[in-house]
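Below you will find the structure I want to go over with you.
Yeah, one chain of the complex is gone here, protein chain that is, but the others are all in their spots.
Chain lettering (A and B) follows the sequence in which the chains are written, and residue indices restart at 1 in each chain.
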Amino acid sequence: MDFSEFGRHAEYVVAAYSMAAVVVAGLILWIRSDKSRLEKEMQALEASGIRRRSSRRAATEKNQVNSTSPDEKSGT
Amino acid sequence: MTLYDLANPTRFLKLVKAVLPWLVVATVAALAVGLYFAFFASPEDYQQGQTVRIMFVHVPAAQLAMMCYVMMALSSVGSLVWKHPLADVSAKASAPIGAAFTFLALFSGAVWGKPMWGAFWVWDARLTSFLVLLIMYLGIIALWKAIEDPIKAAKVNAIITLVGVINVVIIKFSVEWWNTLHQPASIIRSGGPSIHSSILIPLASMAIAFVLLFLTLHLMSMRNEIMRRRIRAMRMRAASIAPAASSSTVTKAAPAGVR
């Protein structure tokens, strides 16, 4: 296809495709920035000694809070 | 058994990790093929000229907008009937993606409508239905944000989504009925020209590309959501053990401050 004779109404085609690109890129950027933010938060929490309940076995000795059952407050 | 230690989300994350790279590759490949066909290997329409190429964005976006709602409705059934956390996560992850593609369908429809109808917006039955769909998506997103407890939010959203899915059918029917009542019949339908095979190939490949794109985005977004919930659970644990660890008293009633 020859772009020099792109035809009339070309601006509408360009507008539609560029908005599609903007929307998709926006979604990807949003999801990725969300991911890196969450990962940072997760690392900060893990660094401060908080473990997920499933990976707690190693941490229980250090944490001295093994008295309460981890299953107690389920479902939050 | 606690909710966040269910094996499934963990197994799901492993699955996502394995599948996602392939999905990204497939999406990019399908998009490349679709765009090639859309721009270089499909003829101009003798009536619509170049604007027919808008269809290759508009129709897949519209189809995806509806697919997202179907995904949300199915997930809602999952979270109401089986109370599965992954279903909650899936429903929540679908909503913004669906809203984005509904917006894209509306935008490309308006841009297509300007040369075809002479106006960016006409109260055509399909455009109107999609506008209502966009409002519903945005309302659902707002509802997700308004309720803090993720499990309650999931159930409440599941109810409104399922009421919405029944209503979408009624809205579609009533809007079409309303449209034939008020519009002169001479308006060109947004379905465009009758589907010719030279149109069908780029249309189908773009549709496949968009579905793959949705799957990719949905999985990425679900992974984020699972992580967000884990962080929340960890925070709550930290809040409930913090006073006990510091003063070793039994007063674990007030998880104050640590937020």
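Descriptive notes on the structure:
Simple rule for what comes next: a residue touches a chain if its C-beta (ideal position, glycine included) is under 8 Å from a C-beta of that chain, and two chains touch if they have at least 3 such contacts.
The rule is simple: contacts and distances are computed from a predicted model.
For the chain of the complex excluded from view, the name given in UniProt is "Heme exporter protein B" [choices: "3-oxoacyl-ACP synthase", "Heme exporter protein B", "Branched-chain amino acid ABC transporter permease" or "Ring-hydroxylating dioxygenase subunit beta"]. The shown chains contacted by the absent chain are B, with contact judged over the whole complex. The hidden chain makes contact, of the residues B:33, B:156 or B:239, with B:156. The omitted chain makes contact with just one of the residues B:132, B:201 or B:215: B:132.
The omitted chain makes contact with chain B at the following residues, 80, 132, 135-136, 138-140, 142-143, 146-147, 152, 155-156, 159-160, 162-164, 166-167, 170-171, 173-175, 177-178, 181.
Going forward, only the chains that are shown with their structure count from here on.
One finds 16 Å separating the Cα centroids of chain A and chain B. Of all the residues in chain B, the ones that touch chain A in their complex are 1-5, 10, 39-40, 44, 49-51, 53-54, 57-58, 61, 96-97, 100-101, 103-104, 107-108, 111-112, 114-115, 149, 151, 213, 217, 220-221, 223-224, 227-228, 230-238, 240-241, 244-245, 252.
Every residue of chain A that touches chain B in the complex is listed here, in rising order: 1, 6-10, 12-13, 15-17, 19-20, 23-24, 26-28, 30-32, 34-35, 38-39, 41-42, 45, 48, 50-54, 63-65, 67-68, 70-71, 73-76.
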